[in-house]
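With one protein chain withheld, the remaining protein chains of the complex are depicted in position.
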Amino acid sequence: MPKLSYLKALNRALGDELERDPTVFVLGEDIRAAASNVTAGLFARFGPDRVLDTPLSEQAFTNFATGAALAGMRPVIEFQIPSLLFLVFEQIANQAHKFSLMTGGQCKVPVTYVVPGSGSRTGWAGQHSDHPYTLFAHVGVKTVVPATPADAYGLLISAIRDDDPVVFFAPSGALGVRDDVDFSTLAPVPLGVGRVVRGGDDVTVVALGHLVQDALAAADELAGLGISVEVFDPRTVYPLDVEGLAASAAKTRRLVVIDDSNRTSGFAAEILAIAAERFDLDAPPRRVTRPDGAVLPFALALDRAVQPGRDQLVTAIHAVLEEQ
Amino acid sequence: MPKLSYLKALNRALGDELERDPTVFVLGEDIRAAASNVTAGLFARFGPDRVLDTPLSEQAFTNFATGAALAGMRPVIEFQIPSLLFLVFEQIANQAHKFSLMTGGQCKVPVTYVVPGSGSRTGWAGQHSDHPYTLFAHVGVKTVVPATPADAYGLLISAIRDDDPVVFFAPSGALGVRDDVDFSTLAPVPLGVGRVVRGGDDVTVVALGHLVQDALAAADELAGLGISVEVFDPRTVYPLDVEGLAASAAKTRRLVVIDDSNRTSGFAAEILAIAAERFDLDAPPRRVTRPDGAVLPFALALDRAVQPGRDQLVTAIHAVLEEQ
Amino acid sequence: MNLYRTVRLIRRFEERAVEFVRSGEIVGGIHPYIGQEAIAAGVCAPLTDTDVITSTHRGHGHVLARGADPARLLAELMGRETGLNKGRGGSMHAADFGLGILGANAIVGAAGSIATGAAWAHRRLGRDTVAATFFGDGAMNEGMLLEAFNLAALWQVPVIFVCENNGYATTMPVASAVAGSITARAEAFGIPAVTVDGQDPEKVLEATTVAVERARSGQGPTFLECTTYRFDAHHTFEHRARLTYRSTEEISAGRSRDPVEIQGARLAAEDRAVVDAEVEALLDAAAVIALGSAHPDPAAALEFLYASPEVLR
Partner (left out) sequence: MNLYRTVRLIRRFEERAVEFVRSGEIVGGIHPYIGQEAIAAGVCAPLTDTDVITSTHRGHGHVLARGADPARLLAELMGRETGLNKGRGGSMHAADFGLGILGANAIVGAAGSIATGAAWAHRRLGRDTVAATFFGDGAMNEGMLLEAFNLAALWQVPVIFVCENNGYATTMPVASAVAGSITARAEAFGIPAVTVDGQDPEKVLEATTVAVERARSGQGPTFLECTTYRFDAHHTFEHRARLTYRSTEEISAGRSRDPVEIQGARLAAEDRAVVDAEVEALLDAAAVIALGSAHPDPAAALEFLYASPEVLR
């Protein structure tokens, strides 16, 4: 079977949707030259009206996309850096997200915001290493963080076709992932539906994006000790597949979340809150996250120290297995 | 004893700090005319260099304050509307917050961001009714939401004197609160220290800002039924007084949180996550929040329907008391 | 005649709305457009059916001039189900997509880029749409609006930037807030800019006609600075607060150039009386309709939150 990389999956999804739907267009910085590679070849294929290089005017071009959406188009914006989403937080959370309700349902704003390379970028330091999916989930903007090339393809297609704004985070740590993929099976993946990536009986590990790989590695490692780990990837942070999560937790009765957000009120906090409200567990659940207020230091070992990783995950799994 | 209103407490705190420390100055929109009343009289008292009317340039004046802080001053910014914090999210979360670590501790950024009138403003609708304290707590910016005039005074003083950025939310619903206050007892209130507002034995209700009053009213109502409610006000969302909370929960062994954030990954989610990790409770904890993705509709009854309120709180308290 | 009817309609609508704020039928107050009516009237007159506008916190005039039903606007201000936005938006979000009104916007400076995107998209979709976007002098200091000027100029977007310079952003005088010159800011982006007497509907119409022509024929954006004066409060809260940032002399000087009178003087007295009576009858009827309309059901508070409603849990 041919290999498909995560990055190439994004590129393919964009190309397919541009091809299929003439109202789709892509805009962003350096997307013509495809500096991030996500839009490679698209300018040549679709021309300047469908692949629009923007000046460094993030706020205006984000609202520009909202306006274009109000006029009937489906813009996809590529953002070069995760923190650019901070710069346009008003434009997404307070404009695009609110138009439907505020106008009494007169309009829709189908814009997709893609961040290829979210999270630590190995040496890009404090202002370029955020992974802010929790922020958008909290305000109620649909938020996806795919882990695999096939999910990246399928969720990007769904995000573009969705009638609401969707923020799509492609973690730096996942961009290089390559999988064997039968291209004919590539298909839309619905928002809000999680996936059991690996079945297990003793504990459920919830992981998103690049951390799914860490979770699988931890599961492999622990399998050697006779511990059976189930890995659940919600794929969409909001809306969240609570039922899928509940089913897994009901089976394993133990829960650990690994989350590349800050601890306080992060994605993991929501999972633990749901667990507290609804799940019947045999041990207190645990979370492995960035520390509160985390700013990623430049020096590589420090950057790594601030990110949740496999070792902490393994420790947390042992802890929930020992406790009752 | 004289009455002190919450609004007047803010005004008094600003006046006292401007008086005490020549490096303090206030900037914002219409603060000279004191459109919000928070800065009433300050322009006449301290002049244009200390009370600086800004043009509508929120991003630049927020960074301007960061620059002034780097030069040794203690700026206080008044924001007219909570959603203006969305507009300057990058400037607070990605600039002011990160300077200390990124520079290896070479500098500090003691800026205070004050939002008088956060949350629903009764008829100001979708884009003016946010109460975004969770967002700042999540990124690790110090965040306070005082409930009473004395706390408003004391926490604003502490926020201004703190060497880090602090976001200060004064809820619309609390601005009119007036308490009997012995002015000689007004004093700084430390960040990160909660308060048991009302002692009780059967259940702990965690509430912030204007919701403390709702919690007290619910406690009064339930006292009539023989239910003893403890009301815990963390006052600071981040850093959070986990020990104070833990002590209360250990006593009552039941927990309800009322929170004017959206549900997903809100402040209440963090409290429930901590409960799941650390507390030994007799019933699953509950949260009463805004719904996910909430946009406040204009029509008053709809606006009210989307906010967490006393009735839902009472229902939730009954629920945790009935469950085990 | 039409221009007069529009300015008169806006004026009387606003005066009545202020009364409804006082009586409590309108909750949350409004930003009255009184004094600035000539701009909405003059800008909207040359627009055609396929054109679009965006508006501001001070938006009733724009919405009415663009042809919205006063009864539905009033019902919106009263939060009724028959309102333009089904009572979900209120004063600062009034929209009527059927008329190309993409909404008032409560964030100063936000709508310019939305209008630019909409105009560009309509053009891309093969329509000959022109967009007009209103904003105040205060908005000239918002970076996101200045960014929009750049996009519009770069891509020759058919958008007309209408700056209503009423001398103040709330209490902040324009001279203390805007360094340099308003029109120079637009010109710096290569956008032709003119200053127009914003109290005279015909002057505004004239300038807009030129701008519409430029836009329609693919020559891109135009910037109109319309000088005007706000006769009433920034917002009705000011009726209770005592903010002293304008002298009484300044206010009466400002009021002396009343767009309703300026345009009214161009009509025969009897014609004017006919229009006035018509407007009054229309607004009487609007009030009856609005006041008689149902309040939305609180159980439906989250209707319309998502275009794809399955998200809610």
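Per-chain residue numbering starts at 1, and chain names A, B and C are given in the order in which the chains are listed.
By our rule, a contact is a pair of C-beta atoms (placed from the backbone, for glycine too) under 8 Å apart; a residue touches a chain by one contact, two chains touch by 3 or more.
It should be emphasised that the depicted structure is a prediction, and the values quoted were computed from it without experimental measurement.
In the full complex, the chain left out of view touches A, B, C.
Across the entire complex, the residue among A:Pro75, A:Gly126 or A:Pro239 in touch with the chain not shown is A:Gly126. Screening B:Lys108, B:Arg195, B:Lys251 or B:His318 for touch with the missing chain picks out B:Lys108. For the chain left out of this panel, the touching residue among B:Val196, B:Val242 or B:Ala283 is B:Val242. Mapped onto chain B, the footprint of the missing chain covers residues 23, 25, 49, 54-55, 57, 59-73, 75, 90-91, 94-95, 99-110, 140, 142, 162-164, 192, 238-240, 242.
Although one chain is not drawn, its touching partners on chain A can still be listed: residues 29-30, 32-35, 37, 53, 55-60, 81, 83, 87, 121-128, 291-295, 297-306.
Residues of chain C that touch the chain left out of view are 141-147, 149-150, 153-154, 176-181, 184-185, 187-191.
Keep this in mind: only the chains that are shown with their structure count from here on.
With chains as nodes and touching pairs as edges, the resulting graph is complete, every pair of chains being joined. Centre-to-centre, using mean CA coordinates, chain A is 39 Å away from chain C.
Here the spacing of chain B and chain C, counted between their Cα centres, is 35 Å.
Counting partner chains per residue, chain C has residues 85, 87-89, 93, 105, 107, 143, 302, 305-306, 311, 313 touching two or more of them.
Multi-chain contact residues of chain B (touching two or more other chains): 83, 87, 125-127, 292-295, 297-298.
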